[in-house]
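Right, one structure below, let's go through it.
Note that this complex is displayed minus one protein chain, with the remaining chains in position.
Order as written gives the chain letters A, B, C, D and E; numbering starts at 1 within each chain.
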Amino acid sequence: MNEKFERGLKRMAVVDPGLQDRLHHLFGDIAPVLESIIPEFVFGEMYSREGLDPKQRQMLTIASLTNLGDTAIQLDAHIKGALNVGVTPYEVIEVILHCLPYCGFPRVLNAVLTAKKTFAEVGVTVEHPSL
Amino acid sequence: MNEKFERGLKRMAVVDPGLQDRLHHLFGDIAPVLESIIPEFVFGEMYSREGLDPKQRQMLTIASLTNLGDTAIQLDAHIKGALNVGVTPYEVIEVILHCLPYCGFPRVLNAVLTAKKTFAEVGVTVEHPSL
Amino acid sequence: MNEKFERGLKRMAVVDPGLQDRLHHLFGDIAPVLESIIPEFVFGEMYSREGLDPKQRQMLTIASLTNLGDTAIQLDAHIKGALNVGVTPYEVIEVILHCLPYCGFPRVLNAVLTAKKTFAEVGVTVEHPSL
Amino acid sequence: MNEKFERGLKRMAVVDPGLQDRLHHLFGDIAPVLESIIPEFVFGEMYSREGLDPKQRQMLTIASLTNLGDTAIQLDAHIKGALNVGVTPYEVIEVILHCLPYCGFPRVLNAVLTAKKTFAEVGVTVEHPSL
Amino acid sequence: MNEKFERGLKRMAVVDPGLQDRLHHLFGDIAPVLESIIPEFVFGEMYSREGLDPKQRQMLTIASLTNLGDTAIQLDAHIKGALNVGVTPYEVIEVILHCLPYCGFPRVLNAVLTAKKTFAEVGVTVEHPSL
Partner (left out) sequence: MNEKFERGLKRMAVVDPGLQDRLHHLFGDIAPVLESIIPEFVFGEMYSREGLDPKQRQMLTIASLTNLGDTAIQLDAHIKGALNVGVTPYEVIEVILHCLPYCGFPRVLNAVLTAKKTFAEVGVTVEHPSL
């Protein structure tokens, strides 16, 4: 068996339990390699490295997606993944806001609006310390 | 006095003790507003928010700059800032590598090469757990 | 009182009279800091600087958003803002077209299509001098 | 007559037979110059150069649009154009996947999802050699 | 003769009198089409449109290049072009600063540093109204 793929599937199932099924549904007939390289390379290789814990990795992913733009689908999935590994909704928003000086307002406002939809779908609210 | 500016100067001095002087030297005659809005808005407003600690913020900044590209000057400064607040050289590299699935190899390789120069200048080395 | 915030609210009300309400509605429960830093920093600090008039600033904003991509929401708002400060629909289109050699056709076509929707919603038409 | 415009119209009609009408419908009242410069400059000048054949050009266009992001409308049109000049659906997907190490997963996944919709609309399927 | 090319050469000579020679020197042996399409398409077609004056066009170009990043060579040329058509050094800086909320600090700081070098080479200084 391919060790990285197996390890990646397990890690992927913690971050995004429905992803393997979604990858098969979305890409199985058109780009099936994505069903193997996302678990194997992304989760089995990169997310399985030492040095950063799952919460840190999800935060860095949200920052990456915020900066890149045109990533609403991926942000939605990884915000849910962040909640799954213990990042709070408040921390998700703080991560997005932290990117503001680097990528500017449009990318940050878009990401916050995506988070708002995701939070509503998941049924969580942001608990601000000062609210 | 402007409270945000004062707070920002203090926080900025922890992350990058020479930045105020550099801002004055670089921008004092050409764009002096940068001498006030970088401490006030970036450090006094955004970096002074609750919810994320200084190590987390520097990691998110390094991820942002890696994804954006054409940011070698800023990466150099914020990698030093990360070291100043307790991020290890190893963690800096892990943060950059984590961005790989999102922004691709060119942005990541450029950021690692920048980190290599910065580490050499500062005189630190990467202690990999498995080396 | 915070002078920049007050000045920013006034300027923001000229460019986009409904923005303060929209910011509260969109972000009040999830990222309330945006209700203060958009008026204070964007409009009270940056848009309140001397040297460029409101028409010039809206033109530069439309060019920025065109080049960045994934900014349809912001373009819609700032095209309306441009009309509010006296930029003609024809000038809006010329600003977008001017960006073509720099960011290429896809960003420009997307921005023109956004402008087309915005103009239809507002009820204005483009008066080309040669039509 | 303008030779480049005439040559471009002919070439454009091979790649995307409905484009001239679409350009007129979309831009005729708002940015009519696009009705002339897209045939003249894009197809009559750039796509009419020697050295690359129409299949190669469509592949390079799909790679460009994949890397840029926020280009779903243009990808849809140029994927159809690729099919029109003899690129197979399988090759379209391989071109998009090839961009992965350079622009990362989000841009590639978005482009594959766009291709999936386009293929469904056109009524073609991907014939993988190994399926 | 090609009317757009002739018109473009004249306009280009106003903005950047040395560009035709530089294009020949840089690209004449490797990509000679750039010697014709930059005067013809960029300056003869796009910059020759009505609706915006030369100062406005150079300001929009500087904003575009600031937002795109990795454009130091082009910014240097177009900042000189802006000065040539009557934009003041102070206005150049204000245009760059105006982009800050949209593209963030790294792009703006890089563009200001480029402007600083260009101004030093040309021998102009920024006259701030409040200095």
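The rule is short, and it goes like this: contacts are C-beta pairs under 8 Å (C-beta built on N, C-alpha and C of every residue); 3 or more make two chains touch, one makes a residue touch a chain.
Computed from a predicted structure; not experimentally measured.
Asks: Would you mind spotting which of E:M12, E:I38, E:L100 or E:V126 touches the chain that isn't drawn?
Replies: Touches the omitted chain: E:I38.
Asks: Among the options C:G8, C:G81 or C:P101, which residue touches the chain absent from this view?
Replies: C:P101
Asks: Counting contacts across the full complex, list the positions on chain A that touch the omitted chain.
Replies: 33, 37, 41, 45, 49
Asks: Contacts of chain D with the missing chain: which residues?
Replies: The missing chain touches chain D at positions 41-42, 46-47, 49-52, 56-57, 59-61, 63-68, 74, 90-91, 94-95, 97-103, 129-130.
Asks: Provide the residue numbers of chain B that touch the chain removed from this figure.
Replies: Residues in contact with the chain left out: 69-70, 93, 96-97, 104-107, 109-110, 112-113, 115-116, 119, 125-126, 128, 131.
Just so it is clear, only the chains that are shown with their structure count from here on.
Asks: Is the number of contacting C-beta pairs greater for C-E or for A-D?
Replies: C-E
Asks: Counting only Cα atoms for the centres, state how far chain B is from chain E in Å.
Replies: Averaging C-alpha atoms per chain gives centres 30 Å apart.
Asks: How many angstrom lie between the CA centroids of chain A and chain E, rounded to a whole number?
Replies: 40
Asks: Using mean C-alpha positions as chain centres, tell me how far chain A is from chain B in Å, no decimals.
Replies: Comparing mean C-alpha positions, chain B is 23 Å from chain A.
Asks: Give the residues of chain B that touch two or more other chains, as numbers and ranges in rising order.
Replies: Only 33, 41-42, 49, 65, 68, 74, 100-103 qualify.
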